[in-house]
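Left out: one protein chain. Kept in place: all the others.
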Amino acid sequence: MGKVRTHKSVAIVPFWRDIRVLRILAQLAFLMVVIAILLWAISNYRARGLIFGYSFLSKEASFDLAEGIPFKPTDSYARAFLVGVVNTVRVAVIGIILATLLGLVTGIARLSRNWLLRKIATVYIEIIRNTPLLVQLFFLYFAVIMKLPRLSRAIVLAGPVYISNRGVVIPWLRLAESFRLWWPFLLLAAAWAGVLIVIRRRTIRRVGRPGINLLWVFSCLIAVPVLGWLLIPGNPLRFDLPDLVTRSGGVITVDGGVTLSSEFTAILTGLVIYTAAFIAEVVRAGIQSVPKGQAEAARAQGFTNRQILRLIVLPQALRVIIPPLISQYLNLTKNSSLAIAIGFLDLYAVSQTMLNQSGRVVEVFLMIMGSYLAISLTISLIMNIINKRIQIVER
Amino acid sequence: MKNKSFLFLTPLLVLIFILATCAPAEKESTAEEKTTAKAVSRLQLIKDRGNIIVGCNAELPGFGYLNPAGEFEGFDVDFGRALAAAIFGDAGKVEFRPLTAAERLPALQTGEIDVLIRNTTWTLTRDTVNELDWAAVTFYDGQGMMVRKATGWKTIEDMEGATIATTTGTTTEMNLADTFRSRGIDYTPLLFESTQDTNTAYEEGRADAETSDKSQLAALRSAMANPDDHVILDITMSKEPLGPLTAHGDNQWNDVVRWVVWGMMEAEEKGVSSKNVDEMLNSNDPTIRRLLGVEGEAGKSLGLPPDFMVKVIKQVGNYAEVYDRHLGPQGINIPRGPNRLWKDGGLLYPMAWR
Partner (left out) sequence: MIKEALVEKPPREEVGLLEWLKRNLFSTWYNTLLTFVSLAFLFFVGRAIIVWALHTARWEVVTTNIKVFMIGRYPASEAWRVLASLGVILLLTALTWVFRKLRGRPIRQWLILGWLLSFPLIGVLLRGFSEQNLFLPLVSSRVWSGLLLTLVLAIVGITASFPLGLILALGRRSKLPVIKILCTIYIETIRGVPLISVLFMSQLMLPLFLPPHIRLSTVMRALTGITLFSAAYTAENVRGGLASVPVGQYEAARSLGLSNVLMMVLIVLPQALRAVIPAIVGQFISLFKDTTLVVIVGLLDLLGVAKAVTGQRQFIGLHQEVYFFVALLFFIFCSLMSRGSRRLERSLGVGER
């Protein structure tokens, strides 16, 4: 019976006024408008006699790129793009780590009981947040780094670290011949420490007290590699110290160490200083969001200061800090595209060169969009996993 | 509650504002809509519009730059003015659109500009893959290298390990790679988006050398704080034939551009200049008579007034006058070198005007 009645009510409302039909029609209409606009745009593109295709990617690039992974003019366009992607990821990852550290310090300084320190932190944050990043980058690169002394008169710091307008050269650890004998020890140490940590966790869960002191874990992490170092012949690592050399034609270059080009230094420093100011505010808001009563209650329960910070304040503050922190990380990554303005070869700058030399506007544009989306998605994925963990801890 | 209703007026008013700012584009478009976009030559489009839009350089002394009065000036710019004189009889009916190296080719492909005269090298790829047509060569250039005099460098081989600054989006970065690769010499390229940044990097010592077209290096050097501290090496890394170009497949328009350029060279060859053009109208030389439209149908077959070269020569000058004004001793002072007429041992060889 019921079935028949529904049928009847459907029959009463004409289909053009049936909300379900209208909904589908509205969506269809919307979809068709979108498709029509797309088709119209594509037909305009075609009307210009332009073609679309990615075959140029395998062609020889025949330009040179000096930043990041090795690249020769005989390599393909695809390889050139990879150079750009790697450079962007390099800046983003190092930048995120450094910006977090600086932001954390500044955020805490902003809450310091020391009036002077608090003021300095506030002034720093205000100046940075109220001026455009691109202006800061231009200032940093053209007005600061470019005005540094030339390489022949470089500032030498202990290390030795050479600072000039060619960039910063720092000593670096390199793997020596005997490293292949040493790495099994490293592996062993890591595995051992891992096992100890698992056991420790289990005991905590069962007994409520850690059976193994963390000190044991650390000492095993150090002792095994040291033992290995003593056992194998020669040093597995060696210090690569930079040195100025004069080439045959009189060009002064640096041998050894790792050179951070001035462009890399500029974009990294600029991004770190800029993003840290925002992270500092995030950190401050996070810490302030934990009510004072929480700490007071914990103290009344006999928690030590360290325990209060570790078990009460930090978990709650982190819950507030992480989501805006994710968006700051994403901003840093997206802002790294400004590197093009100061000659650093990031993904966007390389794409621009590719575009100029190949003339494939749309193809290169889609590659740029796709890469940034992929990087952004990866960062939010990782951070969301961390976020979920922290939410569980909080519970 | 009531005043909230004003909020919904916002979209409308914004639309009005946008339309207000848009209007020039629309006015141009109505003129163009009358002519169906593809089939008709751009020449007709330009005539309907009443001015010609030329893509040019805004930061290269000698070729195209903004003078203190806020007007574009230079060697390339004068060819744009010559085209306006040929079409409208008025060298002022031209709008210059300053373009960066990266923007210039798309601007032509999209039809934003009618002709690109911006020290652009004629290459196979650009001619074919990018679907462009060169009209003629106005300046034979070659890629050079500028270094500090103090280094004492003479050849590429001396430059082992050097950092070399150049502008991206040009043929220069490719020639640089070719030159050093073929000699097996290692170097570090440093790429910038704008010529200005490249030059700053070189002048501040971030780079040991700067590479670009020789004419451009000469112009940049002349603007430096101490031009005498820098020297342009006596090496040519590549051929750089520069000239005006138009969008692919519009032969009628392309013909106009190339014959105006050749006409200016022909005028130099025949000794016709802005000073004597009126007297030359009575010349007995048949080539001059055809050039100035006294005889023959050159103008008609190009779709231009018969006396178009008279207007060009009178208002802009012949090739030599344009060269001397901007690149010669009165300008940035580049020796004419290969840019002399064929009869003086140069490469300029205008096609036969008959």
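Order of writing sets the labels: A and B. Residues in every chain begin at 1.
In this section, a residue touches a chain if its C-beta (ideal position, glycine included) is under 8 Å from a C-beta of that chain, and two chains touch if they have at least 3 such contacts.
Worth saying up front: this structure is predicted, and the values here are computed from it rather than measured.
Asker: Which listed residue, A:151, A:254, A:267 or A:340, touches the chain dropped from view?
Answerer: Residue touching the chain left out of view: A:340.
Asker: Quick one: which of B:124, B:225 or B:352 touches the chain that's been left out?
Answerer: B:225
Asker: For review purposes, identify every residue of chain B that touches the missing chain, sorted by number.
Answerer: 1-4, 6-11, 13-14, 16-18, 20-25, 28-29, 32-33, 37-38, 59, 70, 97-100, 103, 106, 109-112, 193, 196, 200, 203-204, 223-225
Asker: Which chain A residues would touch the chain omitted from the figure, given the whole complex?
Answerer: Residues of chain A in touch with the missing chain: 23, 26-28, 30-31, 34, 41-42, 44-45, 47-48, 50, 112-120, 122, 126-127, 129-136, 138-139, 142-143, 146-147, 330, 334-335, 337-338, 340-341, 348, 355, 361-362, 365, 368-369, 372-373, 376-377.
The working rule: only the chains that are shown with their structure count from here on.
Asker: Would you tell me which residues of chain A are touching chain B in their complex?
Answerer: Result: residues 47-50, 62-66, 72-74, 142, 146-147, 150, 165-166, 247-251, 253, 262-263, 340-343, 345, 349, 352-353, 355-359, 361 of chain A touch chain B.
Asker: Under the stated contact criterion, what part of chain B meets chain A in this complex?
Answerer: Chain B reaches chain A through residues 37-38, 101-102, 105-106, 109-110, 125-126, 129-131, 151-153, 157-163, 168-170, 173-174, 176-178, 181, 188-193, 197, 200-201, 204-206, 208, 248-249.
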